[in-house]
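Take a look at this one; I'll ask things after.
A protein chain is absent from this complex, but the other protein chains hold their places.
A and B label the chains in the order they appear, each numbered from 1.
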Amino acid sequence: MPVVNWLKRHLVVIAGLVTLAYLLLPNVIVTVFSFNKPKGRFNYQWQQFSTDAWKDPCGVADMCGSLSISLQIAFWATIGATLLGTMIAFALVRYRFRARGTVNSLIFLPMAMPEVVMAASLLTLFLNLGAQLGFWTILIAHIMFCLSFVVVAVKARVMSMDPRLEQAAQDLYAGPAQTFLRVTLPIAAPGIAAGALLSFALSFDDFIITNFNAGSTVTFPMFVWGSAQRGTPVQINVIGTAMFLVAVLLVLTSMVISNRRNRQKA
Amino acid sequence: MATVTEAPPLAPTPEKKPPRKRGRWTPYWLLLPGLLWLIVFFALPMIYQGSTSVQTGSLEEGYKVTWHFSTYWDALSEYWPQFLRSILYAGSATILCLILGYPLAYLIAFRAGRWRNLVMVLVIAPFFTSFLIRTLAWKTILADSGPVVSTLNSLHILDVTNALGWTAGDRVLATPLAVVCGLTYNFLPFMILPLYTSLERIDGRLHEAAGDLYAKPWTTFRKVTFPLSMPGVVSGTLLTFIPAAGDFVNAELLGSTDTRMIGNVIQTQFLRILDYPTAAALSFILMAAILFMVTIYIRRAGTEDLV
Partner (left out) sequence: MTTDNSGDVRLSGISKTYGSFTAVHPLELTVPQGSFFALLGASGCGKTTTLRMIAGLEEPSSGTVHLGDQEVTHLPPYKRPVNTVFQSYALFPHLDIFENVAFGLRRRGIKSVKKQVEDMLELVQLGEQARKKPHQLSGGQQQRVAVARALINTPKVLLLDEPLGALDLKLRRQMQLELKRIQTEVGITFIHVTHDQEEAMTMADTVAVMNAGRVEQLGSPTDLYENPNTTFVANFLGTSNLIEAEVDSKSGDDIVLRAGGGKLVLPESRCGAPTTTGGKVLVGVRPEKISLTHADDAGEIAENRNRITGKIADSSFIGVSTQYVIDSPVCPEFEVYAQNIDRDARLVPGAEVVLHWNPAHTFGLDAAQDIDAGVAEVEEEAA
């Protein structure tokens, strides 16, 4: 039975593609419905094709404002978390010190903690301190939960780095600062970049912790959440689709460029 | 980077040290800002929350620590169904993620060839569309009159799920099935990525060696591939289960009042009812339960080095 044999041999591939379809289906729906012209307030049912929302992406009150707040917070959270996380990662890989275990669990716990728990406890702190909830409390929270992910990403990279490279730099007359700038940092850069990218994505997309600590500030995910109650404008789908496309295009072009560069050199 | 401007108080007298022992304090300077951040905004809030959970009082009159431990008991006896549901839903979602995610991770690691990077991008790219937007899309996919529900209906699958209590009537939306489906969808990449990382490290020649030693493909998988991917399985299941157990977004958007999870309760208590002690006690119980289960799981799976 050739058909059965073929199926048997490609079972993994078929199952994998089914999962991939499951993962991508909502994005297809989001894209398709960005061209919808819904009748009521909710954009859940297909009515008719329209490019209205694409022509006027900021046509919904407050949406683009919330988008800009989210982008700003993601930007600063990325910088803060990457800086602090990279420093911790270097300390963990490169130095021996006391209380290593405690440090490790302090890094690990935020990743092993449900977001609601962190969100709620952070809110109790802010309430107790009488802090004004808003941009700054969101930023503080985002740096806190992105930090551990940066540490993990950078640590992996620094750990796989040959310590002889730094020794070679020192042997070639580079002092500690020069060694760090000229050798360690460039080689760790992909790990740091991965951590930064992850931070940006986590921060930009965070809803649970933000929702607790935002006060009256509205980020983009909070706007979407609110609209799920009040009515979903098509523009939400436009933003979602655009961001998906931008991300895919960016990654694909960078892949094509690096492919071409490798081919030229080889 | 941090520079030592003056001798830290505990430093031994520097003259007696050989000149190259400098840099002793460097790790502490590197750790200080980040750890301080985590201590103040992660550890300290936990302590605050602990104390809030044993306070009594009201919003108007203020709260006082009265070591009122019965809040825990009350919270548990009132909300145990939501706790149970959270663990049940998160557990089902985790198992589904493992079943669905493994083939895809395997595909990327061993079978995708030159498509590997593209498939990888497709797994990660949805992250850039806000997960709330994507979760809302499931409302469309699972809509009562939509093709999914009618297909399930005509295949009489809904009859089975109805009998099991996973769905109700002719609907999928607002049922446990929809919530689990949403949870699975949302946390699937967190399963696939660690699985892929540990599968990718496996030397492809091991498969050939196993085949050479008379193992059939399925035996090779059971005896070689799967055990070697255990670190990925462990971290994948943790990364899926933990956030899923505390999630309230899927239950809120895709579920009904009958599918409320513990996250929903905490969120409502904190942000709407403003009953801080109960909310704090609930999140403490959730945290303790998860830490307990995670510790046991890691012990049994034997992978300590997760960070």
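The criterion applied here is as follows: contacts are C-beta pairs under 8 Å (C-beta built on N, C-alpha and C of every residue); 3 or more make two chains touch, one makes a residue touch a chain.
Remember, predicted model here, so these are calculated numbers, not experimental data.
Trainee: Of the listed residues A:T102, A:Q178 or A:S254, which contacts the missing chain in the full complex?
Mentor: Selected residue, touching the omitted chain: A:Q178.
Trainee: In the complete assembly, which of A:I140, A:A169 or A:I209 touches the absent chain?
Mentor: Among A:I140, A:A169 or A:I209, only A:A169 touches the chain that is not shown.
Trainee: To test your reading of the contact rule: which positions on chain A touch the chain that is missing from view?
Mentor: On the side of chain A, residues 162, 164-165, 167-175, 178-179, 182-183, 186-187, 189, 265-266 touch the unshown chain.
Here, only the chains that are shown with their structure count from here on.
Trainee: Using mean CA coordinates as chain centres, what's the gap between chain A and chain B in Å?
Mentor: Averaging C-alpha atoms per chain gives centres 15 Å apart.
Trainee: Per the contact definition, I'd like the list of chain A residues that touch chain B in the complex.
Mentor: For this pair, the touching residues of chain A are 12-13, 15-20, 22-27, 29-30, 33, 44-45, 84-85, 87-88, 90-91, 94-97, 103-104, 106-118, 120-125, 127-128, 140-141, 143-144, 147-148, 151-152, 155, 176, 180, 201, 204-205, 207-208, 211-212, 220-221, 224-225, 228, 232, 236-237, 239-241, 243-244, 246-248, 251-252, 255.
Trainee: Would you mind writing out the residues of chain B in touch with chain A in their complex?
Mentor: 1-2, 23, 26-28, 30-31, 33-35, 37-39, 41-46, 48-49, 52, 100-101, 103-104, 106-108, 111, 117-119, 121-123, 125-141, 143, 185, 188-189, 192, 238-239, 242-243, 245-249, 253, 262-263, 266-267, 270-271, 276, 279-280, 283-284, 286-287, 290-291, 294, 306-307
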